[in-house]
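With one protein chain withheld, the remaining protein chains of the complex are depicted in position.
Chain naming follows the written order as A, B and C, and within any one chain the residues start at number 1.
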Amino acid sequence: MTQNSKLRSSFADAVADIPDGSTIAFGGFAMPGTPFNLIKALMEQGAKRLTLIGNTTGGTQQPRMPDIGMLVENGQVAKVICAFTAATRPTEVLPFTKYYDSGEVDAELVPQGTLAERLRAAGAGIPAFYTPTAVGTELAEGRETRVINGREYLLEYALPVDYAFIRARTADTVGNLRFHRSQRNFGPIMATAARVTIAEIDDPIVAAGSIDPDDVHTSGIYVHRLVQVPPEPEGLWPTKRQARGQEIKQ
Amino acid sequence: MTQNSKLRSSFADAVADIPDGSTIAFGGFAMPGTPFNLIKALMEQGAKRLTLIGNTTGGTQQPRMPDIGMLVENGQVAKVICAFTAATRPTEVLPFTKYYDSGEVDAELVPQGTLAERLRAAGAGIPAFYTPTAVGTELAEGRETRVINGREYLLEYALPVDYAFIRARTADTVGNLRFHRSQRNFGPIMATAARVTIAEIDDPIVAAGSIDPDDVHTSGIYVHRLVQVPPEPEGLWPTKRQARGQEIKQ
Amino acid sequence: MSGTKGLNRQQMADRVAREFQDGWIVNLGVGIPTMCSNTDIGGTDITYHSENGVIGYGAVAAEGHEDLNLVNAGGQNVTLKPGAAVVHHADSFGVIRGGHIDATVMGAYQVSMTGDFANWKLKGQKGGGIGGAMDLAACAKRVFIILEHVTRDGSSRLVTACDLPVTARGVVTLVATHYGLFEPTKTGFHLREIAPGLTVDEIRAVTGGTLTVADGLKQIAVSG
Partner (left out) sequence: MSGTKGLNRQQMADRVAREFQDGWIVNLGVGIPTMCSNTDIGGTDITYHSENGVIGYGAVAAEGHEDLNLVNAGGQNVTLKPGAAVVHHADSFGVIRGGHIDATVMGAYQVSMTGDFANWKLKGQKGGGIGGAMDLAACAKRVFIILEHVTRDGSSRLVTACDLPVTARGVVTLVATHYGLFEPTKTGFHLREIAPGLTVDEIRAVTGGTLTVADGLKQIAVSG
């Protein structure tokens, strides 16, 4: 297993080569697993015409942490693919929504389970699959369905990405990852769907062999670049203050 | 989470209610993960006209451990679904093969990855999917294919089962499982595909909460019956003698 | 009379939670449905699943004891019950889509008498907020809906046909409103239990389709 060459000394270095027009998936569900530092680095790096994939574009909480919505505001985004283009509560208006409403940015709204399965399918070499989700809804209009054993299903296609940005608790030098609790969410599947996976890591990176092979959540074969998150304020952490200051609505 | 009610005092008890005509999946790849004790109990229980699913029907090694082939010899099997109806080496003849050749038992030969994915699909609510595997081969003759992004894929259907028999290293009282090394193989996916999963467990069953939630390989929501494997000779273990005495060819 | 008469939010959640059976795996949506986990349902052992892959979460964490990497679907910092397990997002929706969720409880804008419901998009809105709702709606064994019986302008949310974009069709098992507990039938709603202080006629006046009433109609038991 390729040692050490996966370590990057900075977030800027880890995202430096990302070209305009890339498709990038961001892990995270609410705060856990969100690669705040990599998003921030991408804003500074400035790649444009990006297609971004995530569960949401970011919420309305304050103080705001880096999210897809900020990349949109930064003029870097052509399209987002996510499970929310609006908040769950109709009274809440996401920062992203006005860019979508004005047509400045395109969006593809995908049920969360379908989004997850399309990413998993991309990583696992399944080009398309059928799902019962969204049958009979507006999302299925004009699309191909198929009746299997008497039930109607919708055809969905794999969603491969160029880059995955994810956050994990622990990594070894060959890129094996462990996530803590609900930090896991989209991380493992986005890693398999990406040509290049970049992971920001909470804890100091450990030697290969330090993680029991039975306890690896994501194999290092799927992880190409690792950046250790430095202490605050240089590194962005979801501090208790920040967590308390928000009402996250997925 | 439902406590304790999942524990069974014997293998006989755990398989007592399995009716004739059931579809049963057996974990295991070579020796690791094979539920030897449950297979033995099923031979004694005597259910008939079974459809059995496993990677192989069992090899030619001696001394022989309980395998699908023995259930076939016992007259309990109508059909097997597996990745091998013959050995890899043409000179080797599996005990199962003569029953298949004579037409006494039917077989569906499935590429191993397709078998795994069909089981995973059944557990995950995907009724059908496309795969590049087996395109252009005899297995694809007369079957539906589809060109996606210029490549041809074969349509495959989910493979749900009534029962899964699996073997794991550790279980807690709510049925969360951990597997040791390559014992894992088909266990986790067969558990999701089954209406009822029965697991034989190497180590003493531990209290709920003893396994860190991040380290659970198969959630207890997929595991319905647990039997602790007793010491030899009552319980069947892959002893070193048995392991040495064989040449396993998958 | 929206929300002021009949059950309060917790009481609606309580009534739905009393449908849960021992051993069930349950997914609770954001908002009132989350309150189902507050209900004391005796020795009943329920496993709560959330979309982000937490199987077996417990109460909201006490202040100062939060694990910031552990949230439920609503983003609340929760605790874990003994025997909990964490899986990734594809496996988590495998639990849902694979039919392993015994019941999901969700909010909605509208429910139709044929069991359709709408909860992801308002009229005239571009896009919306789907999240895991369509997967849960299409795949859970039972779909329980909690919603206000009428809109702010007094029209019924229990309708003959949804005029908002639906989340799924023909899936709703049971509906709890401030006014009662209802089953969608093909021709209307069947009132199974009525909230204290309401009359059948009051309810009929604000319910789409035909309202049928259970023999020996019971009042919803309310605590607190």
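Here is the rule we use: a contact is a pair of C-beta atoms (placed from the backbone, for glycine too) under 8 Å apart; a residue touches a chain by one contact, two chains touch by 3 or more.
As the structure is a computational prediction, the values presented were derived from the model and not from experiment.
Student: Would you mind listing the shown chains in contact with the chain that isn't displayed?
Tutor: A, B
Student: Among B:36, B:84 or B:165, exactly one should touch the missing chain; which is it?
Tutor: That would be B:84, which touches the missing chain.
Student: Which listed residue (B:35, B:160 or B:187) would be found touching the missing chain in the intact complex?
Tutor: B:187
Student: Which of B:50, B:70 or B:134 sits in contact with the chain that's absent?
Tutor: Of these options, the touching residue for the absent chain is B:134.
Student: Of the listed residues B:10, B:45 or B:112, which contacts the missing chain in the full complex?
Tutor: Residue touching the absent chain, from the options given: B:112.
Student: Can you list, in ascending order, the chain B residues touching the missing chain?
Tutor: Contacting residues on chain B, toward the hidden partner: 29-33, 55, 83-88, 90, 97, 100-101, 107, 109-114, 116-117, 119-120, 131-139, 169, 179-189, 217, 238-240, 243, 246-250.
Student: What residue numbers in chain A mark contact with the hidden partner chain?
Tutor: 1-3, 120, 122-126, 172-174, 176, 192, 207-209, 213-214, 216, 219-222
The criterion applied here is as follows: only the chains that are shown with their structure count from here on.
Student: Considering only C-beta pairs in contact, identify the chain pair with the most of them.
Tutor: Chain pair with the maximum contact count: A-C.
Student: What's the distance between the Cα centroids of chain B and chain C, rounded to whole Å?
Tutor: 37
Student: Do you know which chain B residues sit against two or more other chains?
Tutor: Answer for chain B, listing residues that touch two or more other chains: 124-126, 213-214.
Student: So which stretches of chain C touch two or more other chains?
Tutor: 54, 80, 86-87, 90, 93, 96-97, 139
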